[in-house]
Each structure stands twice: as structure tokens, then as C-alpha cells.
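Partial view: only certain chains, each at its native spot in the assembly.
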Amino acid sequence: RFGEAELDDQVGVVTGLAWTEVGGELLTIEGVMMPGKGKMTVTGNLKDVMKESISAAASYVRSRALDYGIKPPLFEKRDIHVHVPEGATPKDGPSAGTAMATAIVSVMTGIPVRRDIAMTGEITLRGRVLPIGGLKEKLLAALRGGIKKVLIPEENAKDLADIPDNVKNRLEIVPVSRMGEVLQHALIEPLKPVEWSETEEPLKGPEPTDEGATAVAH
Amino acid sequence: RFGEAELDDQVGVVTGLAWTEVGGELLTIEGVMMPGKGKMTVTGNLKDVMKESISAAASYVRSRALDYGIKPPLFEKRDIHVHVPEGATPKDGPSAGTAMATAIVSVMTGIPVRRDIAMTGEITLRGRVLPIGGLKEKLLAALRGGIKKVLIPEENAKDLADIPDNVKNRLEIVPVSRMGEVLQHALIEPLKPVEWSETEEPLKGPEPTDEGATAVAH
């Protein structure tokens, strides 16, 4: 069942799309949040550019925290771990940026990610979505894996001309240019901005992710 | 006696299964917990992917702590050391994930691990069990080492068709898809969920593992 869409909408679990020498592949991104002290751990045989894309995704989320309903002290009171199975395969490149940011927003807000959506796109610190390579192979992998909707960078929309119609007919392909659009498509509930001032007391965040509690049946 | 099943059910000692160029082998995973400050040490000539699998196992356990009866402050007040003898042999790969997570749950709860069980499987941060290689060699090693029951990834169940009947008849082979099942099979007592809120006082955990106190005769 690995390499296929998830069965549930889950908190912190996002389907990315990888492009390897042997074709496209679904890439599961997993985030969990734990009581802690603001530490970020990344694992899954990730090379430097993919590690940096998680760092950029995390700073994007931190710098937009209030818009997303996250009070800043939560960053100091939780640890986050982002993992990309399967550990035996090295993974690199910046194109999982949108998936990384979505996973982090999901774990920090407790809002699940739609299970039948996949995404690809580098992100900038301000949340712009930059173009990626291997669009065709990635879309084919999404189709094989049972994905219904794929978010791609707007700057890759021009490459859709080369994609066979039978792929385009069976997938909802959504070009996006900003992280805000990605989150609107990917999360099952809208994000609610929150007010916070530096003088407020530190506060309690959502409970740590708990699989049973956060899976949402459809 | 090394390379054979343990004589006692012990806290923090789990039998994994390794696959090397010269065949399968039992891999003892040892965990101990000590009064400390939340530090995790890993030794045993482990290469990066196996180190990361311990990190993922630890985050899985931390993110599920309440379900497993572990109050979060315990993570801050104990150090954990995971060691894989024999130090002269380099070890790598993600397939000891289920064994690593079982060792950590066992040391943190004080519940011993059944001595006649072995296991293989990569785990994800959410506790899914992913497939591994070398199933046949690993099962043969389990048999040689006096193991009675082997937990394998459900996605490897299809490979059982290639395993000789004399192996399958002499071992109880249990396909599992989630870490929860692994723990049900491996621990000698069921885990008991616990309640905890962030405002509670830090609390005392179980005493540090003590060999004499935790070994359970059968």
C-alpha cells in the first residue's frame, strides 16, 4: 500500500511527488509534533537541498504564524520531526517544499490534510511557489497511486501542453502560485488567523498529534 | 550464546533480524534508561540510516506517549542509550525500526519484551510498518537462533510463498502493518494509556532499568 494515496485524511501527512531516474513516485511526507523545546528533526536519508527546503518551509510557517492561527510561543514548546520514508532511498532537491510547509502547518494547527491530493513545488520564504522538473513523470505517478487532485506550480502550467489527455482527464490539476492557495486546497478546514502580542502569557497549543484522534473518515 | 534468543524476558532488549552478505543474523537491540536530561545516545557502529531509524522510532514513541502510558516530562528527565552489539560490525539500513521502537517503549514503560520473538520492519513516524528485504535469510536466522515467533511487515506477506514449508511450519510468522500490533505481540503486558495535561507538575517516571528487577522468568 506504500506508494499509494492515504486511506484517511491525517494530520501531518502529505503526499509529495518525486522524480527519479526510473520515473515518478509518490513521496510521503510525515510530520509529528511533540512536547519539547523548539527542536526540529529531519530524517529519511535526506540530502542537503531537501533538508534546506524543510528549513525554509519551517521559517515560512513561523513568519506567517498568526495568519495560520498559530501563536508564536508554541514554536518554543514543541519539537517537530519531519520524516520521509523510505529510509533506504536517498532523497534530494527543493521540489517537496510545498508538501513540507503543508505538513508543518497541519501538525501545528491540528488540521488534517486531504488524503487524495498530491503536490509538487519549491517554495520561497515568502510562500511563492517556484517551478519544478519532471512534471509528466510526477503526474503519472499520481495517477497510478490513486491521487485525485495535484497541485503544481503555476510556472509549470505551460508544460501541461505536453501531458497526454488521458492523464489530464483523470486528474484535477491545479496550478498554484502561492503557499496560501496550496493550504486552501490541501487542508480539510480553513485556517483561522489569531491575535497575539508579545506580552501575553505563553500558552498551550493543540495536543501532540495522535493518529486515532486526528484521522478523519470520508 | 550470542546470536540466539534471550533466556529471559527483559526490559529494553529486542531481537531484530539483519540481512548481510553472508546470510541472515539475529541482531540484539539494547536500550537502557538513566536519570538524565533527555539525551539520546546511539552506539554499535551504526551508519546514518540506522541512526535515523532510531531517531524516527523515538519521535514515534514521544508523539504517542500518552497512549503508551508515558507522561511527557519523563522524556526530559531521562537519558536513553540504544546500543547494538557487536561493535566490530558496521550496521545500516532502516529495517530495525520496529525493534528500535519496541526497545524504547519497553525501557520507558518498564514492561519486558518477550524473549522468543524477533521482528523486522521499517517504521514511519506514524507507526506504519514498511516492507523490508532479505525475508528468507532473516527467517532462517530466526529459526537457527531458537526464535518462536517473527513479526514481519504485512507488505512482505506475499513473499512468504517463496519460503520453504519447513521454515514456515516451525516459526509463527505474523504479518503486521502498524506499530501497535508489534507492541501487542512483543510486550509481556498490555500498555495502559495515561492522562496528562501540560499544567501538571513534572513527575517521577519508572525507576531506571535494573536488570535483576525487570527480568521475568518463564
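Note that the chains are named A and B in the order they appear, and that numbering of residues resets to 1 at the start of each chain.
Note that in this section a residue touches a chain if its C-beta (ideal position, glycine included) is under 8 Å from a C-beta of that chain, and two chains touch if they have at least 3 such contacts.
These numbers come from a predicted model, not from an experiment.
Shown chains number 2; the total number of identical copies in the complete complex of this file is 6.
Just so we're on the same page, only the chains that are shown with their structure count from here on.
Relative orientation of chain A and chain B, expressed as the C-alpha superposition rotation angle, is 60° to the nearest 5. Of all the residues in chain A, the ones that touch chain B in their complex are 1-2, 10, 12-13, 28, 30-36, 41, 43-45, 79, 81, 83, 85-88, 204, 208-212.
In the complex of the two chains, the chain B residues touching chain A come out as 48-49, 52-53, 55-56, 59-60, 62-67, 72, 75, 93-94, 97, 122, 124-128, 130-131, 155, 198-199.
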